[in-house]
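Here it is, the structure, as structure tokens.
The complex appears here minus one protein chain, its other protein chains still in place.
When the chains are written out, they are named A, B and C in that same order, and each has its own residue count from 1.
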Amino acid sequence: MLVVMEKNITEKKIQAIITAIEKRGYTARTIPVGDRVSIGILHNKNSIEATHFLGLDGVKEVIPVTKPYKLVGREFQKENTLIKVGDAVFGDGSFVVIAGPCAVESEKQILSIAKSVQNAGAKVFRGGAFKPRTSPYSFQGLGKKGLIFLAKVRKETGLPIATEVMDVETFDLVEEYADIIQIGTRNMQNFSLLRRAGNSDKPVLLKRGMSATLQEWLMAAEYIMEQGNTKVILCERGVRTFVRHSRNTLDLSVVPAVKKESHLPIIVDPSHAAGIRDQVISLAHASAALGADGVMIEVHNHPEEALSDGPQSLYPDQFVTAMEKMKAIHAIIGNK
Amino acid sequence: MLVVMEKNITEKKIQAIITAIEKRGYTARTIPVGDRVSIGILHNKNSIEATHFLGLDGVKEVIPVTKPYKLVGREFQKENTLIKVGDAVFGDGSFVVIAGPCAVESEKQILSIAKSVQNAGAKVFRGGAFKPRTSPYSFQGLGKKGLIFLAKVRKETGLPIATEVMDVETFDLVEEYADIIQIGTRNMQNFSLLRRAGNSDKPVLLKRGMSATLQEWLMAAEYIMEQGNTKVILCERGVRTFVRHSRNTLDLSVVPAVKKESHLPIIVDPSHAAGIRDQVISLAHASAALGADGVMIEVHNHPEEALSDGPQSLYPDQFVTAMEKMKAIHAIIGNK
Amino acid sequence: MLVVMEKNITEKKIQAIITAIEKRGYTARTIPVGDRVSIGILHNKNSIEATHFLGLDGVKEVIPVTKPYKLVGREFQKENTLIKVGDAVFGDGSFVVIAGPCAVESEKQILSIAKSVQNAGAKVFRGGAFKPRTSPYSFQGLGKKGLIFLAKVRKETGLPIATEVMDVETFDLVEEYADIIQIGTRNMQNFSLLRRAGNSDKPVLLKRGMSATLQEWLMAAEYIMEQGNTKVILCERGVRTFVRHSRNTLDLSVVPAVKKESHLPIIVDPSHAAGIRDQVISLAHASAALGADGVMIEVHNHPEEALSDGPQSLYPDQFVTAMEKMKAIHAIIGNK
Partner (left out) sequence: MLVVMEKNITEKKIQAIITAIEKRGYTARTIPVGDRVSIGILHNKNSIEATHFLGLDGVKEVIPVTKPYKLVGREFQKENTLIKVGDAVFGDGSFVVIAGPCAVESEKQILSIAKSVQNAGAKVFRGGAFKPRTSPYSFQGLGKKGLIFLAKVRKETGLPIATEVMDVETFDLVEEYADIIQIGTRNMQNFSLLRRAGNSDKPVLLKRGMSATLQEWLMAAEYIMEQGNTKVILCERGVRTFVRHSRNTLDLSVVPAVKKESHLPIIVDPSHAAGIRDQVISLAHASAALGADGVMIEVHNHPEEALSDGPQSLYPDQFVTAMEKMKAIHAIIGNK
């Protein structure tokens, strides 16, 4: 932490800041940087909160130097975390495709889709049984019945299941059925839910919050890891911006940024970012080219009749073609 | 809902869209608007999801005409909702000030602050017992002990208490102690929590999500109202933008926008928006001038020693001055 | 400038950075901040570009400590810059209201509006002769004819004129007629235009760019001041965000932030921010409460027939009421 003082500050004010720092148990050291005095805070084991010193008399700015996260950091663990689910491994340089409909609608529907995505090369099946919806009047998912259908898909196809959990109350239930537990964008900072996920031994797919910084996202993963669950897969799904030609703005540069900062695997969800089919396909190709550890794509056998997110769901044959291209691109690029 | 077709579309494609609309139980009517054909969807009781028709062949755009919310809308209820808590009434044209520290730190601390804000004219006391924190290593609040301290403040001063609830698990506990139950920005779309709040008979202070549109925010209030709790107070607290000179960008234009769309009262929290004391005071004055139903302001007796959010907390004497100015401004402006 | 190194960096790599710093003529000093080594750059007269050192081997981050602006900074000049135009003074604690239509449409129109806003207390008349329009097919302003009309208004009413300049080619012309030369949001980083404005002796009203940071905005003012023109009035007019209930998001917290960083006066344009009448009035009141040095407001005698920006223009009687309230609020708040 670097406490930058205003110019021409009195010695007395500097002493007051030093006292405030030492009162909290840290060591202070004055440093002339540029044309003003700054005070470095040393010997802090944990990260310090900038807010403790910002707003004190004579302080112009407080600049964090140490990152606030530990367990998720590449500096803490150099090697990639590998997460094995069924035949898939996230983080080992392979490109894992998770596919399936937005919501589980019927047993027949998901079995049909599951078989077709499996044939095309998907390694994990996705489908929502509990659906977070902006409107209380929209279809909210089949709930437990949906989970039972998903279990049947797993039994018939052997594909592991990724499905979303919406709250602590239904966590045990979802945990029982899911192979990968998804935490959605609106819950990225639902800290009670994160802690519960941290006490699970199932892998957690943590979607980025709608306007989360990289640091906040990694801190959310830190909540899970701090409780003991090290199997966290990050998932970029677009952030909210002024842009209107896509539902969200897919922030692909976060993929190399995460890879640099963290050892956790990261995949991309182009479906929710784009909100419209044509863009989804292009962005899926781009995700493969980018060196992500995988993608999660919505596929529906009859998108025009889907109960949710129809226009962003690929037709099965579009998915087949996209899979081939992603595979070919991944062979060129790899990921480390 | 208006389904806008591409130019020079065939009659056959138009028929296919009409069929799709009627299959879902609505009435379709073709309309020549501008230089192309559009199809209006009529006789829908509930709002229709745009996604059902977007992505169909020949469709250029789908434009919602009806707003998706009902109960929260000014069109549903013309008169302002009035919410009475202690001596305060939200929505009746008065300007209610909620004040107190970010977090409850000790009994002595909050009693001292409560007396001073009460003397200055605050009508509700705030203080966090359960604190949502970006880092799992930051101070998380005193929990139940904090609630007990808050109850003592109410007993000694008569001030009603506003405090945050973080999850369904601790809802009963918080509900027992609080006079106003706050739902924080990160939980604005925690739908399970909203539903639980909808089953309470205590007023709910619903903060706007960090990047929530007006519509999403009102839909979150709709979740609460749809369960039967009509006492929802909206609270603007700044949104996330590219701006770096304040922690969040306080979106004051949302106050007149909410007043136009909804009958619910709306207050402003300038403390979390600004993140720094000087701005908080200016923005509090501005909130009074804007015709908001009140403000929520952080005040601390020793900001430099606060366990959280020190730099944005006012000193008690700053709060006294700010109260006087807000009162005088409100006398000029009023709010309807 | 603080160059933060990665953890466990070798002594050799640190030496390489030091060499790179010294090669550019600066002094380097290693500093242990937190749990890693950083290198401070000292004795730099001008600000240093972070990009020179970012991307060198072993460098984790480069943190600017010194602000890049000089002439515009409060550290360079403690006292407020005062800018006198007609009867108005920007920066002396008064609250100056600039009012008039978006575009000059006819002589009769602007004379009528000018008289009514003058009666209500406006001190400067605004009106666009050259209009920047998103579409080449929209009304582009009356050009020179508009300027001549504006000069007649000045002659008849004595009000000084603020009008926009769009390019260097028409600068001489606009300069001849205008008392305040406005540079619009889309030209905030038109550096050739800024330099030309810096060679004028007329006051310049510099609108904030649509997504400009405080620092970029002040740097744009620095371009003008660096050429010798010290009469720069800053004007906040809303920034672009995800928000859709107003045309732009008025960032009122920038007013106290500018006042802290700079000695230049700052006014607010609520008309372009809001885009809709009701919000404009509320935001104008808020601007007065905030301690801004003034506002610029669009007023039209027949908004429903305006050639541009009708819905955001106040009716003359709305303006009268708003003026009274702003005046009363300013009497309470003042500004320093």
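Everything that follows uses one rule, which is that a residue touches a chain if its C-beta (ideal position, glycine included) is under 8 Å from a C-beta of that chain, and two chains touch if they have at least 3 such contacts.
Predicted, not measured: the structure shown is a model, and the values here were computed from it.
Asker: What are the shown chains that the omitted chain is in contact with?
Answerer: Contacts of the unshown chain, counting the full complex: A, B, C.
Asker: In the full complex, which of C:Val3, C:Ile110, C:Met166 or C:Leu214 touches the chain missing from this view?
Answerer: C:Met166
Asker: Of A:Met1, A:Ile161 or A:Val254, which sits in contact with the chain we cannot see?
Answerer: The one listed residue touching the chain not shown is A:Val254.
Asker: For the full complex, which residue in A:Asn80, A:Gln140, A:Ser287 or A:Ser308 touches the chain that was left out?
Answerer: A:Ser287
Asker: In the full complex, which of A:Met166, A:Ala274, A:Met296 or A:Met323 touches the chain missing from this view?
Answerer: Of the listed residues, the one touching the omitted chain is A:Ala274.
Asker: List the residues of chain A that touch the chain left out of this view.
Answerer: Counting over the whole complex, chain A touches the hidden chain at residues 211, 213-214, 239, 241-246, 249-257, 260, 273-274, 278-279, 282-283, 285-291, 325, 328-329, 332-333.
Asker: Name every residue on chain B in touch with the hidden partner chain.
Answerer: Its contact residues with the unshown chain are 1-2, 4, 6-7, 29, 31-36, 38, 40-42, 44, 63, 65-66, 75, 240-242.
Asker: In terms of residues, what is the contact footprint of the unshown chain on chain C?
Answerer: Residues of chain C in touch with the missing chain: 20, 46-47, 49, 51-52, 54-56, 68-69, 132-138, 166-169, 186-187, 189-193, 209-211, 216, 219, 222-223, 226, 240, 275-277, 303-304, 308-312.
Just so we're on the same page, only the chains that are shown with their structure count from here on.
Asker: What is the identifier of the chain with the smallest separation between its Cα mean and the overall Cα mean?
Answerer: Per-chain C-alpha centroids compared to the overall one single out B.
Asker: What whole-Å value do you get for the distance between chain A and chain B if each is reduced to the mean of its CA atoms?
Answerer: 26
Asker: Whole-Å distance, chain A centre to chain C centre, using C-alpha means?
Answerer: 38
Asker: Averaging only over C-alpha atoms, locate the centres of chain B and chain C and give their separation in whole Å.
Answerer: Here the centre of chain C sits 31 Å away from the centre of chain B.
Asker: Show the residues in chain A shared as contacts by 2 or more other chains, in ascending order.
Answerer: 240
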